[in-house]
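Right, one structure below, let's go through it.
Omission of a single protein chain aside, the complex is shown with its protein chains in their original locations.
Chain nomenclature is as follows: A and B, assigned in order of appearance, with residue numbering initiated at 1 for each chain independently.
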Amino acid sequence: MKKRKSFLAFTLMAALAVTGCNFNSGESSSQTPAPSNNGGTTTEQPSSGKKVLQVFNTDEIPSLDSAHVHETVSFTVLNNTMDGLYRRDQNGQPYLAIAEKHDVSEDKLVHTFTIRDNAKWSDGSPVTAKDFEFSWKKVFKEAGHYSFMFETLAVKNAVAIEKGEKQPDELGVKALDDRTLEVTLENPNPLLNQLLSFPTFYPQKQEFVESKGDKYGLEYDNMLYNGPFMLTDWKHDQGWTYTKNPNYWDAGKVKLDQIDGYVVKDAPARLTLFEAGQLDRIELDSSYVDQFKDDPRFHIIETPTIYFIRFNHEHPVLKNKNIRKAISMAWDKKGLTDVILNDGSSPLNGLVPKRFATDASGKDFREFNGDLQQGSLEDAKKLWEQGLKESGVTEVKLGVNAADTDRSKKIGEYLKNQLEKNLPGLTLELKNVPSNQRLEIEKAITYDLSLGTWGPDYADPMTYIDMWVTGGSANRMKYSNPKYDELVQQAKLNTDLESRFKQMVELEKILIEEDVAIAPMYQEGLAILQKEYVKDFVYLPTAPTNNYLWADIVK
Amino acid sequence: MGAYLLRRLGYMLVTLLVIATATFFLMKMLPGTPFNNDRLNDQQLANMNAKYGLDQPVAIQYLKYMSNLVQGDLGDSYKYVGRSVTEVISERIGPSALIGFQALIVGTLVGLALGVTSALRHNSLLDYTSVTLAVLGMSIPSFIFAALLQYYVGLKWGLLPPALWKGYEYTILPTLALSVTVIATVARFIRTEMLDVINQDYVMTAQAKGLNQRKVIIRHVLRNALIPVVTMLGPLAVNIMTGTLVIEKIFSVPGLGEQFSLSVIVNDYSVIMGITLFYSFLFIFMVFIVDILYGLLDPRINLRGGSQKG
Partner (left out) sequence: MSMELERTKNNSQLPQSAAPLFPADSIPEDLFVPEPVDASLQEQTSGPMKSVWQDAWQRLVKNKGAVLSLFMILLITFLALAGPAMSGRTYDEQNLLFSNLPPKVPGLEWLGFDGIDSKGINQYEVRGVTENFWFGTDEFGRDLWTRVWKGTQISLLIASLAALLDLIIGVAYGGISAFYGGRTDTVMQRIIEVLMGIPNLIVIILFILILEPGIFSIVLAMIVTGWVSMARVVRGQILQIKAQEFVMASRALGASNSRLIVKHMLPNAIGPILVTIMFTIPSAIFFEAFLSFIGLGLQPPLASLGMLIQDGYVAMRYFTYKLVFPGIIISVLMISFNLLADGLRDALDPRMKK
């Protein structure tokens, strides 16, 4: 029997040896930091004199193929390893990156970019205009997730190609020669430069991509980089290492030698690793905030992600504007943001968040319309009663469609308690479902109330405003106002920034105050814990948020 | 024996077929799609569905899936663009297998020691302590152990790395957290079996004829009590599987359990199905091996068929 047992053990061992255990083995990440033996909070980095930043990632990289990427982790990695025609600076303003010159035709439809001659791939070869043409068309040839960005950019024929009426090769982008790229638009777009910094518009070198077949972007060495850093190691599901890219055209700006990114999904584990010195910057769970509030390493970031309630505008009772307004007014937003969430989130009384966009004079968008949908609890109760009378009912039971994340659950619990207490006759039924399902329910509009969220695609209020046009893919609540649709169309084509801004302020007012289309809840905050020696870590409000280009370690 | 093996293999195949079919249709009933981006419009969604063949009738999709399955192809992941399910599983199985296997070994050895001591010193203080420990181990959810180990051993005392997966020492805490239930299960089982065997007539006979206690214990009691431990392998494997689902997340271990719960959240159908089939296969295979081993170890059981009932 003993013999058999050891044979079994041997077989299993052999199986293990074959499958491998994916430890970080040698290669570039040679300085596997020893486990923190001093148990304190001061374990420092390897003393090789290299500047190494240690960050966490929420998930594995699904793919680095810019034609296919569709979520935060990939966007972050691409943003730090690639460069587009434009790049955003520390304040989120676009500046010319791979392109050194940008000429615009009279009618603002034809844009000609000249590629920098010192723009190189990480293998030393030059970045050409053809690389852009190839990667852009590839998005349509392979049905990439973010093809709608070309619609937003208004690239010629993008919509027609999507509908199958035209071929991907007819997309309005063309390499005139190695260093000249011509982009043709359907209509003038004031946001063009801003949008061109987005990962979907990054170049890909055709020969290299084709030599890797369908494995392009799935391993660190199956990729060419033209950005500030390049991946030099990527252990699937565990983490990856960025190293400074010596071939980067703007390499002088880069201060860090290396960035170690680890996949850590558990909030307590992140805090533990931060304290053990293995992470330099983490996001804090709200239950830890009180403990660290006075710590010099504690920071609050106000993000432009908004949380709001979608109403089903075809619901017999919710179609009543007074009812909608009462629901929006009858609860204490401050209690939610300051006590329940406790992470720097702040109440939102409009559509466009604070500190997101300003007019030419620097005045915040939020200041123009001020607080919308405001009033006392008494006002809310009056509206509610009036609304009930108008709808001819005395009691309403509403389902709340929400994701099953901890955050959504908490918001739902709080809303239910507040609204049921303050609006007599109202019953809320919470339905927390997996996020995909929540989306599906929203799309089918089979909900009564739905807790929605929106993060901006680009740094302009339009990213919030054009969601609500009739039939828009983000509308998902049968809201329709022809006047609103028309004004949005006008503002989109308006290249005069000042009057465009005014139009958008007006649009917000129509949507929130006049139509009470949605009930805004709050603007998300992030509680951050960052080691004091980390400097200039740039967090931009719009995705991709984390930028390591300017970051430094100063000890 | 041969006929029996063939029959068993037949059942395994049928079971797998049932599981594959059931999972496939369960997946089809799942609300939501794998393309969960807020921003996709209907046209794009239709294009993406067409790309993955999700626009075809369910029956066709089913036949396609099954025919691919027979050829060992589990399909492509929806989330990890360009990666096949087989790749995703093989990337993840290593760490899970390592900590699972270690936990099985550690757990069985410690559990064995506890159980034997406890049975030999029946009703002593030692027995009560080890029974209490075993019951505690079975009763307290393993993620609580994991959290305590991580905080105290990993951070406060700084003895071992609290999380991540960078070297052998990183496997120790997850292994310990995972082995707790194994220890408890084995200890309890062994104790009961030993007590059972000790009360058997042949043991009394052995004692009566004056064999020394050591010999009786090792040759008669332990040997016979150990045989049924093999039957524990199945349930233990399940224990470990359950454990890995949460423990891998807590310790940031890049394992299969973590991948499963992740895929469930993002509706990555093909990966969910792949892992389900993989787990089922493992489980069925385990049960099969157990039965064979059992037959080999216990001469009273013959595998010519019919006698495995009960």
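Keep in mind that, in the parts below, contacts are C-beta pairs under 8 Å (C-beta built on N, C-alpha and C of every residue); 3 or more make two chains touch, one makes a residue touch a chain.
Note that the structure is a prediction, hence the values are computed from the model and not measured.
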Contacting the left-out chain in the complete assembly, out of A:V73, A:L430 or A:I445: A:L430
Positions on subunit B where the hidden chain makes contact: 11-12, 14-16, 18-19, 22-23, 26, 29-31, 131, 135-136, 138-141, 143-144, 147, 151, 196, 199, 238, 241-242, 245-246, 261, 264-265, 272, 276, 279-280, 283-284, 287, 309-310
In subunit A, positions touching the absent partner: 267-268, 271, 285-288, 290-291, 332, 335, 339-340, 342, 404-406, 409-410, 412-414, 416-418, 430-434
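One rule holds for everything that comes next: only the chains that are shown with their structure count from here on.
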Approximate Å spacing (C-alpha centroids) for the pair subunit A, subunit B: 37
Residue ranges of subunit A in contact with subunit B within the complex: 1, 4, 9, 12, 15-16, 19-24, 32-33, 35-40, 59-60, 62-63, 65, 68-71, 142-143, 145-148, 162-163, 214-218, 235-239, 262-266, 268-269, 272-273, 275-276, 278, 433-437, 439-441, 454, 457, 473-474
Touching residues (chain side subunit B, partner subunit A) in the complex: 31-44, 47-48, 50-51, 79-83, 90-95, 97-98, 101, 105, 147, 150-151, 154-171, 226, 249-252, 254, 258-259, 262, 264-267, 293, 296-297
